[in-house]
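Now for chain A:
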Amino acid sequence: MPILFFLLFLCCPIWADINTPISVVDDTQQTITLTHTAQRVISLSPAITEMVYAVGGAASIQATVDYSNYPEQAQQLPVIGSYKALDIERIIQLQPDLIIAWKSGNPRQQIAQLKQLGFIVYMSEPRNFSDISHTLINLGKLLGTSVLAKQKAHSFQQQLQRLIQRYSRPEQTKKRVFIQIWNNPVMTVNQQHLISKVVTICNGENIFAHVSTLTFTPTLEAILHANPDIILSTGMEKYATQWLQQWQQWPLLTAVKKQQLYAIPPDYIVRHTPRILLGIQSVCKVLNPNI
Partner candidate 1 sequence: MSYYYPDKKYSLIPFFLLLLLLTLSSFLFSLLYGSTYISLDAFYSLLQGNATPLTHTLIYQLRLPRALTAFVTGALLSLAGVLMQALLRNPLADPYVLGLSGGSAFFALLAMLWGGSHFWITGSAFSGALLSTLLVFFLGKKQQQLPVSRLLLTGIILASGWGALISFIITITPPEKIHGMLFWLMGDLGYSYNKPLSLSYLILFFGLGYVLLLSRKLNIILWGELYAQSLGINSQAIHIQLLFLSSLFTASAITLAGSIGFIGLIIPHTIRLLIGSDHRFLLPASMLLGGSLLVIADTLARTILSPQQLPVGILTALVGIPVFLYLLNKS
Partner candidate 2 sequence: MIMLTTQNLTLHIASHIVCQNLSLTFKAGEFWALMGLNGRGKTTLLKALHALHPVHKGSIYLNQRLLSDYSRFTLAKHIGFLLQNYDYPFPGSVLNTVLTGRYPHIPTWQWESQHDYEMAYQALQTVNMQHFTERTIDTLSGGEKRRIHIATLLAQNPDYYLLDEPIHSLDMKAQMDILTLFQSECREKNKCAIMSIHDPNLAWRFCDHSLLLLADGTQIAGKTQDIMTPFTLEALFQYPIKVFKQDNSVFFTA
């Protein structure tokens, strides 16, 4: 008998999920209401795809966009264009009951069109680490996997706090870092960018933190003048060494003198997903070899 109660207790939340309307508030402060948990989900960015799998949505995700390379299963999904050019007709054919969009990445007009067509669109726009756990929880509610999602969010927060504490050295002088996200032209980011925030956690300081544009092309002169201690490149593996090689022609740079040139896999560090923890770990190891 107690066992039966226990079982009932266990399945109650799930049962409730299926039958009562679900409401969550997305990152644009719109309330998303579903009559039942989402069964046919389309993700409109590689990061969102990762998040959906993270909260156990493998069964409900129907399609995604180009470059959704993680987890491995995601590569088998049908692709409905790239995040900046969606194939609306394919989306209609798939009849999703939930579309998860990326506000600053997806074309605004196509999103508006999808809404007009009557699709339910959850807009995600993560800006900092806490948004990751908050999005995990929201997705869990929508997909009916709240238990797992809450677990994931909790463990993400814990691991994040652990890393922050581990590398917190307020008394130390910060290492000055140049973050190279693209080559030809060389591009970098300001403090608003996730990578720059990771660098901050790791006791570093982005030399272009103060610039007002999120991603931009700095002059070579400005880089030489700022003279970073470390250069971090987030190029894809096959390019990263080539990118870094180019700095060798400026021996004036402290980073070159001390050969502090490192490549970080871009997937770890440019996506707002729990995998950012891996990114933080690898950046922090590079910046703090002694810890």
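Everything below uses one rule, namely that a residue touches a chain if its C-beta (ideal position, glycine included) is under 8 Å from a C-beta of that chain, and two chains touch if they have at least 3 such contacts; residues count from 1.
With respect to how the candidates were assembled, all candidates are chains of the complex that A comes from, given by their letters.
Here the structure is a predicted model, which is why all the values come from computation and not from measurement.
Asker: Hey, among 1 or 2, which one's touching chain A in this complex?
Answerer: Looking at every copy, the candidate touching chain A is 1.
Asker: Which chain A residues qualify as touching candidate 1 in the complex?
Answerer: 66-67, 82-85, 182, 184-187, 208, 211, 213, 215-227, 239, 249-250, 252
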